[in-house]
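Structure in structure tokens, see below.
Apart from one protein chain that is not included, each protein chain of the complex appears where it belongs.
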Amino acid sequence: MRNYLSFEGLSWLVFVLFVIIVPLFLSSFYLRLMSLIGLYSLVVMGLVLLTGYAGLASLGQAAFMGVGAYTAAILSSRFALNPWLSMIAGILLAVLIAWLIGLITLRLKGHFLALATLAWGLVITGILRNWISVTGGNTGFGSATGNRFPPLSILGYPLRDERLYTYLIWFFVLLVLFLSLNLMRSRMGLAIKALRTGSIAAASFGVNVSQLKMLTFLLAAAFAALAGALFAFKELFIDPKIADLSTSINLLIMAVMGGIGSLTGAIFGPGLFVFLESFLQEYLPWLIGRSGNYEIIAFGFILIFILHRARQGLLPLLRDLLPASPVKPINHQAEPLPKRILDRAEGEVLLRVDDVSKNFGGLRAVDSLSFEVKRGEILGLIGPNGAGKSTMFNLITGVLRLSEGEISFKDSLISKLAPHQIAQRGIARTFQHLNLIGNMSLLDNVVLGGYGRTKANVWQGMLGLEGGERERARAEAHRQLKRVGLAEQSFERADSLALGKQRLVEIARALMADPELILLDEPAAGLRKHEKAELIDLIRKLKAEGITVLLVEHDMELVMTLCERIVVVNYGTKLAEGSPKAIKQNPKVLEAYLGSESASL
Amino acid sequence: MFEPAIILTLLIDGLTNGAIYAMMALGIVVLYSVTSVINVAQGEFVMLSALSIASLRAAKIPGVLYIAVVGLIFWSIFNALAMMRQGAAPRQLKIWPILWPLFLAGLLISVVPPLAKAHLPYPLQIFIAVVLTTLLGPICYRLVLEPLPKASILVFLILAIGLHLALTGLGLAFWGPQPYDLPPFSKGGMILGPAYVSYQALWLLAISALLMLALYLFFNHTIYGKALRAAAVNRLGARLMGISAVRAGRLSFSISVFLSAVAGVLITPITKMVYDFGFLIGLKGFVGAIIGGLTNPVIAALGAIFVGVAEQFSAFYISSAYKDVIVFLLIIPVLLLRSLQHQDFEEHVD
Partner (left out) sequence: MYQKILVCLLASLLFFGHGQTIRIGAVASATGGAAALGEPEANTFRMLQESLNAAGGIAGHEVEIIFLDDATDSAKAVSNVSRLISEDNVHAVICCTITANSLAIIDSVQEAQVPTISMAASASIIEPVEERYWVFKTPQTDRLMIGGIVADLQAKGIKTLAFMGLDDAFGEGGLTELKKLLDGSDIRLVSTERYGRNDTNVTPQALKVVARGADAVLIWGVVRDSALAAQALRDRGYLGQIYVSHGVGNPSFLELAGDAANGLILPIGPLIVVDELADDNEIKAVAKDYQAAYNAMFGEGTASTFGGHAADAVTALQLAIEKVVADGGDLADLEGARAAIRQALEDMPAFVGVGGVFNFSDMDHLGLDGRALVMVEIVDGSWTLAK
């Protein structure tokens, strides 16, 4: 514990001292560069949250800077509002606009946000340039064009000095970095990271995905607007170029250079960009024999090169040289997380699938399918490839909306609920295509599964005020890993494990949600013989603990050994239902299997 | 304000612009469907082909030649590196994949400069420029996109942004910031009812319509076209039709670049051309493509034509200052509609 704090504390100390000392020795030009780097860093940190973690891209961050800058400038000049309040107003307006954009695009595929923000950036620049009576148009807004606005001041002391202002900007950079780092370590932060790997997975352990995407987008907009407002009060003169698409693209380049998934890279990237730009500006004209902004050629190629060869950006290459930070140990004495109360009535109907159909265009993937899962049983759902099993899983968990029919869980209708709401009711699942976050430890992956059992909100996360909840979740995750036999490897990266073990981690993560029903999607795929035996033991143990299991599996031996009842589907309809023994002898089943694939039945 | 002359004139000019935007939109849709690359550099090729013709007319070597030659040299290097990464020792390298790009580069560098100096007739100059520009399609695909076959849409998008920056900058380096003009295919114009139409606009409309028709026939009646459509559905399907994902990617990139190159030839006599002029044209094509959901070519083309017409009418009847704002706002209702239609929970991982 102490070790952990001192390492991290030391890095902070070094960084803060650096920020305090360096400006003392800089000339006004380099102070300006440092300020600009700070301002860009603020925006890029938002981009990293958005693109690096949540897997969304924005090509309109500069437009949010523009909104922050212009709102602050206009309010403090035309309406003589206090500069600090104007700044806050600018941030709020940017957040409001981001909310509206998010509302119409976040439900669509991720790149639609990029395209929508691109269009929005062009719209806001168009307005800033042409609404001359309010924004001053292309000529700009500031004292030189008769729109004087006051500088920021602290206790009546105006911050006009370049050095002081540099400190102010970097104070905000450190603050935002601190908050963002905290956030990304918190419950919400882990969930944001999960978005990038797969929002279905995130939703399956109770994350309200659209809300979380929105939250990240709003944060990114707020950071950008903060930077914009700080820029306005620094220059006391702004023009529409600040909101321009080229500025947005530059910000994206900075984020990629620093490593799109790294918050510290969000400071490194702008630094590198600014210095590279002034370097290229000096030497490229000499090379080409004419002056001009030829650095865009270089930046274009750099962008492509980094994505080809160093996707994590340039900073992580350096970081590999440093010793890894020690891991915080698990507090096994932490109070357990609250558990669901299982009102055990063995044999009652837990899940009812009633006459369910799903159409994809003209294709009927599931056709009037009905079956029931009784509490405490292990039910197998089998069928040839393309029979509609995975579609059925997606219908139960709310990932797909059913075309006809009803699904109810514990006698209440769930087929209209969102995936995270269904997860919260006590249905957990694993995935046929593994859905772990490769660069996170097993423990953190499993902690994610407990999202629905924990409560800390985004503010608590940012301020590091999650209290003991996080410790409790870690202890619980460790217990779940122990349950599947992987406690020893808790701190290893998920992608360092063999496929079979990763499947077990997924089960541990599902168990972490404390489910009543667990849906296992081909858990034995890719497992070796002794691993399968372990899996069988594990599933039997779960049943003994009162958990109901719905199993999709191709390995007939495993299905026949484990399941008490089996439902066979083919072409989306139910072919047969019954005990393993009855299924084995059912001629229709035999025909379907031998007809489509020569599986050993 | 509502005389037929005005409405007809606005409509004709709107259709002229719209046809160009439609060619952009089609290029974007074809490429996106097959490779899931959102090519924001679509408009840059408009500029490259037009400025190359301007170079040829001045008996200068077009910059596109240098881009193509350097690109081919890198193609050869990339092929060698790829073989080495697959574990081939330097002696086991197959020689053909390394040599053919160099041969082609050598061929270009020996054939094009004499042609450039030869003061060829205008149609031949157009032909050379369009061929050279189209050649950049597979080159860009090989060098920029192919090295990351499994990248997400977002990574492809950022790669395309890199391509846009590089090509714009190269345009500036080769041609400088000044505008260039090309002669119209036929000078003058005619009176059409109450309005005046330039012959070039008629050429533009006719050729773009023919191209779209050709594209339709290609996709519906040729083996390659059908294979590309299969590739758009899934990669396996494409392979069954006898085309690899790589081939499909190069082919679709070439088609989309070809559309841009022709667009450049058609539009420049009307609008003139500057190094940074292509981007905005490409973006307006995007609005059309988005209306078509990035995947439906017919709706995308119609959407793009609508963008062109809406731009003209809003500039006249609403405000010329805000016409771009209005055009880009068009995508809001489109996205809203798509968002509302959207029933299933979204999976954005690709």
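Note that the chains take the letters A and B in the order they are written out, and that residue 1 is the start of every chain.
We take it that a residue touches a chain if its C-beta (ideal position, glycine included) is under 8 Å from a C-beta of that chain, and two chains touch if they have at least 3 such contacts.
On a predicted model such as this, the values are computed, not experimentally measured, just so you know.
Novice: Determine which one of B:51, B:126 or B:274 touches the chain that has been left out.
Specialist: B:274
Novice: Which candidate, B:39, B:55, B:208 or B:312, sits in contact with the chain we can't see?
Specialist: B:312
Novice: On chain A, what residues meet the omitted chain?
Specialist: 27-30, 32-33, 36, 129-130, 132, 137-140, 142-145, 231, 235-237, 239, 241-242, 278, 281, 285, 291-293
Novice: Need a quick check: the contact residues on chain B for the chain that isn't drawn.
Specialist: 1, 3, 6, 9-10, 13, 16-17, 20, 172, 176-179, 181, 189, 196, 198, 267, 270-272, 274, 276-277, 279-281, 312-313, 315-316, 320-321, 323-324
Note that only the chains that are shown with their structure count from here on.
Novice: How far is the middle of chain A from the middle of chain B, if each middle is the mean of its Cα atoms, in Å?
Specialist: It comes to 34 Å between the two C-alpha centres.
Novice: Per the contact definition, I'd like the list of chain B residues that touch chain A in the complex.
Specialist: Interface residues on chain B, with respect to chain A: 38, 144, 147-148, 151-155, 157-159, 161-170, 172-173, 176-177, 283, 286-287, 290, 321-322, 324-325, 328-329, 331-332, 335-336, 338-339, 342-349.
Novice: For the complex, which residues does chain A have touching chain B?
Specialist: Interface residues on the chain A side: 51, 55-57, 104-105, 107-112, 114-116, 118-120, 122-123, 126-127, 130, 196-200, 203, 209, 249, 252, 256, 288, 290, 292-304, 307-308, 311, 398-401, 418-419.
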